[in-house]
Each structure stands twice: as C-alpha cells, then as structure tokens.
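Single-structure report; data block below.
What you see is the complex with one protein chain gone and the rest in place.
== chain A ==
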C-alpha cells in the first residue's frame, strides 16, 4: 500500500499520463508563476495545445485548463492543463511532439498510470525521450481524488471508479489504498450493449437520447406484468416497480432511446447497489464516484444539465439514494476523468521523494 500525500507539491514531476483502454489522458501541473514548461518538447506541446495556443487540434482530441484543488484560492492552487486523446492515437501524439523537437532536449521523467502504461512504456520512452515512472492505477486515482478535492489524509474514503469496468477502492485513514470490490458490469458493458442494440453512434448521444426520449419501463418487466395492475395495488406493490430489467426487450414498440434508457437504468442501479453495500461494509456515509463514465474526459469545466455526464451523475445520485434510503451520499469530484493522470504525478512523486 502506498501512503498518500495529498499536497506533496515538492514535485519533481510535472506531467502525468493515464493510458486507459479507450482514452489517454495527459495532464500538466503548473505551480503558480512557474512556466518552465518550455524545457521539454512534450511539456511545451501539452502546454500549448491545452491552452489552445496551437490552433490545430486533431479530431477526437480534447483540451482544457482547470485549477486544483477545487474552490481553493489562486495562491494555493495549481493550474492543470489537460489533453485527452484516443488510445489509438498514441503514435500521432508522438509524431506531433517530434515536429516541435529541439536539439539537446534532456530526457525527463513523467508519471504514468492506467492499464496501458506498461503496454506502451517502451514506445513512449523511445518516441518522446522520457522515462516513465509508473504508478499503480488505483493508487493514482485515490491520490488524484485527494489532490482534486483537497481532502485531508485523515479521512477514510470509498472511491467507486467507473471506467471500462468498476473498481471500489477504500482509502483508509493511513492513506492505504485497497481494492475492496469491483464489477465487470462497467461503462463499456453499457456502451457495448447499447452499441449492439441501437443505432447510436456515441456514448453521449445514447445517454442524452435516453434521458430526453426514452420511456422507462417499456423494456423492463414490471411488477404489473407479473401480478396485473389491480392485484399489484391490492398486495401493496407499486405496479411500475421494475421486477426484471430488460425482461421486455422483445416488445415491438421500443425505440432506441427506450432501450438505451433501460440499459442505463440497469447499469446505474446495479452500480448504486454495489456502492451502497460496500459503503455499509466500510462504514462510510459517502461514496466518491470517479472515472470516465461519470465525467466525460473532455468535460472538465462547466457543463449543462443535459450533458451526458450530468445525466449519468443524476442517475447515480438517485440510485445511491434509493438503495440506501437516503442515508449514503453519492459525491463527484470535478475532474473525475483526470484523477488518474493527476494522481500519477502525486503518487510517483511521493514515492520518488521517499
């Protein structure tokens, strides 16, 4: 278990990279006033493209700038420049950085995490003239969360990281990180099924349509389907309570939005149930939800209530409230999708400084 140091600003590393199954997230931390990012072509590339000084951003790449911790004054915070690109575009990233290459650039160390960190280590080190210091993914997420919300290391936290799959991570008051539970029913399950069963082209499109046009219950087996509407009332069960998710997927009148809505509710309900049970076992009254599913990678700033991540967060909040009868809260860090990359910097810096 790696001890966490939330505010270890004595950082030697400035750049963190989180290589996931689908997306690569890169963040550059810049302390106030410091702008030494010009020292290495990778750092300057990220600085410029994230600040959108570069002008030309490839399709599917997203950039943003934010400050952490959330809500702290400028003097105490760090500027965060973020770049998100598809994992399949790693070679394009290397090409672009090489275009800006200056002779005599020294090899620097960068922090890395995510499932693909080891897979892509050699490629990145050769192509970018860097040395990867790899942090374990869950350590990174936990450290990133602490950095993002500015949590004191005394608090016990339960983190539910919802990406491709689901990991439930407990961070105890000593900062020890432990994966206590998890599930293979993750974000990719939802999207994999949705993609197979509907014509939606993107995850966001499917989620937004589910909220806007989907009719809940049309694809599910409801209590009234089993007992009949009148009897349900007689025996004291709400007729529209779901008895079996997706049990009526064979109905003729289903739209893509109905299917997407049903799949989303199934997934989120299950997620909420697992999180609530684990929270009870871990004796905490809040669960922090992180990962690509609860916050789109590109969306680190303000977003509308109708955006896909906002819809997902609302659904999770409701599911957690349902399963805990309101006794456990679902909480969301602002830079949820970037926590791995941010945390990689902190987790590896802490290790290196020991």
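Brief remarks on what is shown
We take it that a contact is a pair of C-beta atoms (placed from the backbone, for glycine too) under 8 Å apart; a residue touches a chain by one contact, two chains touch by 3 or more; residues count from 1.
Note that contacts and distances are computed from a predicted model.
A chain of this complex does not appear here, and its UniProt-recorded name among "Large ribosomal subunit protein bL21m", "pantothenate kinase", "Glycosyl transferase" or "UBC core domain-containing protein" is "pantothenate kinase". Among A:57, A:92, A:185 or A:215, only A:185 touches the chain left out of the display.
Summary of contacts with the chain left out: across A:44, A:64, A:164 or A:307, the touching residue is A:164. Within the set A:77, A:205 or A:270, the residue that contacts the chain not displayed is A:270.
Think of the hidden chain as still there; on chain A it touches residues 21-22, 87-88, 115-116, 118-119, 136, 138, 164-165, 167, 179, 181-189, 191-193, 195-197, 219-221, 226-228, 231, 234-235, 242-250, 266, 269-270, 273-274, 277-278, 280-281.
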